[in-house]
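One structure, as structure tokens, below. Some questions next.
Here the complex is missing one protein chain, while the rest keep their positions.
Chain IDs A and B follow the sequence of writing; residue 1 opens each chain.
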Amino acid sequence: MAESEKPKIGIFSLTGCGGDQLMILNMEPVLLELLSRFDIKDFQEGSSYKEEGELDIALVEGSVSTKTDLERLKEIRERSKMLIAIGDCAISGCVQAMRNGQMSMAERMKKVYGVDEDYYDVLEPKGLSSYVKVDLEIPGCPIEKDEILHAITSLLHGDMPEGIDYPVCVECKLNGYPCVLVEKGMPCLGPLITAGCNARCPGLGLDCIGCRGPIPEEANVAAEVKVLLEKGYDEKYIFNRLRFFGGNFEDVQNLTKKFSEKTEKEEEE
Amino acid sequence: MVKDNVLAPTPAKILKSENMTEIEKHIELEILDKEIAKNFVYKPGQFVEVGVMGVGEAPISICAARKKEDLLELCVRKVGRVTNAIHRLNVGDILWIRGPYGNGFPMEKMEGSDLLLVAGGLGIAPLRGVLQYALSNREKYGTITIMYGIRCYTAMLWRDEFLHLFYEGDKINVEFYLSYEDSSDRQCYELQCERSDRCMQGVVTRLFGLKEVEPENTYAVICGPPIMYKFVIQELMKRNFDPKKIYMTLERRMKCGVGKCGHCIIGSGKNIKYVCKDGPVFTYWDALNTKGMI
Partner (left out) sequence: MYKVLANENLPAFFESLKKIGKVYGPVKVRESSYDFREVESLSEVDLTYTRTMIPPKKFFVKPKETIFDFDEEKLEFKEPPDEEVKVILGVHHCDINALKILDSIYMDETPDKYYIQRRNSSFIIGVSCTPDEYCFCKSVGTSYAQDGFDLFLHEISRGYLVRIGSEKGYELINDNKDLFEDAKPEDTEEFKQNEKERLEAFKLELNVSGIQDMLGLSYEDPVWKETADDCFGCGTCNLVCPTCRCYDVVDYVGLSLKSGERVRRWDSCMLRKHGLVAGGLNFRPTRVERLRNRFNCKGSFTDGSLSCVGCGRCTVYCPAGISFVEVMKKVRGEL
């Protein structure tokens, strides 16, 4: 394929650990073949080469956590035909969003850095879709190599990749992994969390900590809280656990609010 | 080519691909394996699984009566991944098909009766097969009444064909009625001015105001968006139609087409049906006995 016919792609980072770009670089067996299909205009972790101009596809990792992030995001959106959020940060803010809806940014600055000033022009950490149109979201912390490969191949083939919207439990069962929640009473978040990891943690006998995020508009958070309470975990532990990766998730926020209102009332009494 | 495998599709070449609207294409396919083509016998109301390798399969109803053994006509609306992929293909490209599946309309049973075909939007596609079959066996059926509801003129499928029936149908005892939803549609308005006895603005059920339907000797055949069935059936029941003489064809996610994958299961403990193999054509009587059918 002539260079000019190849889709122009840019891979960008906002606030995050850069782990999603790294996962792309980690796709060693197919990396060269994959990259040769594209005209790469920006890929910070792969090359210092950069070029302005229109893009067919922009892959963006990281959350919008500062005004600078937001300006960059708008710029990327403007120049791209298709914008794909890769990784949890870009979808829901991930761990940065842990205290969303619970604590203001000023309070957070004070608590973490002990300052009243906003040195970084911070915004409450959120995913890209809170600000711009996102064509596709590929979850993960970090993203899964197979999933991103299938997604990119589908795009090259001309199709919109199909997202996964079933929970980790499905993958546990497909693999025949014993259920750590049912059998060991571990605080597994698997029933809420978007699959795609092939149930890596439960497969090792570990409970799912929810790193791929709750399934949007589907996860029954209240049921998880109920089950974990019944298993003897205390509310604070449960909400901290849910908030680790699900802080920006509406149900998590609402339930935390209810919980903290209840605790406050109890404390008053 | 694997012949004993129901999941294995057979290649079919696109002979003709015509944009009927912005989102609907009429596609003619030639089944390449002539042995398979010979046995690919279908009747109106049946469907095929149409696949694009690397993308997947989608159930698409056959939109014409069988005229030539290796030929198949489909109307494909661009709504999902597979249908988008089908729309990208050109004449000469290959689609992978399996089928034909489903029960189809009982054309023999309806012989000797009048036919009332009620279609909304894309629902005209399977009914076109019924119409073609009835027209090629014209002496076996009485008056054929078609009520076709469209959104607007540009969304009308097989426009030339149906406009011809609109004007000339009566010569072959076919009464064609048209309803359109977009009240600002000029072209439809002109049709209405020309033949106010045959064309009306509004939903398809309004056409019942233009035509006396005779329940005694009529089979009704309905296809359209899910919301339409309830209202059309209301009209028919008002006119004392026998629930067993109301046929309708349903849409579900028929992934395998052969009653295995379970996506098209409907009903209650009392009466579970697979739309793909028990249907997609059901009577209103079936609907009365099967929860959640319409």
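Everything that follows uses one rule, which is that a contact is a pair of C-beta atoms (placed from the backbone, for glycine too) under 8 Å apart; a residue touches a chain by one contact, two chains touch by 3 or more.
What you are looking at is a predicted structure, and each value in this text was computed from that prediction instead of being measured.
Student: In the complete assembly, which of A:25, A:103 or A:182 touches the absent chain?
Tutor: A:182
Student: Tell me which residue among B:6, B:71, B:203 or B:237 touches the hidden chain in the full complex.
Tutor: B:6
Student: Which listed residue, B:17, B:46, B:61 or B:83, touches the chain dropped from view?
Tutor: B:83
Student: Quickly run down the residues of subunit A that touch the omitted chain.
Tutor: 30, 33-34, 37, 149-150, 153-154, 156-157, 162, 165-167, 169-170, 173-176, 178-179, 181-184, 188, 190-192, 205, 215, 218-220, 222-224, 226-227, 230
Student: If the missing chain were put back, which residues of subunit B would it touch?
Tutor: Contact residues on subunit B toward the absent chain are 2, 4-8, 11, 53-58, 77, 79-83, 94, 226, 251-253, 255-256, 258-263, 265-272, 277, 291-292.
Please note the rule applied: only the chains that are shown with their structure count from here on.
Student: In angstrom, rounded to a whole number, how far apart do the mean CA points of subunit A and subunit B lie?
Tutor: So the centroids are 43 Å from each other.
Student: Enumerate the contact residues on subunit A facing subunit B in the complex.
Tutor: Result: residues 157-160, 162 of subunit A touch subunit B.
Student: If we count contacts the way the header does, which residues on subunit B are in touch with subunit A in the complex?
Tutor: 54-55, 81, 84-85, 88
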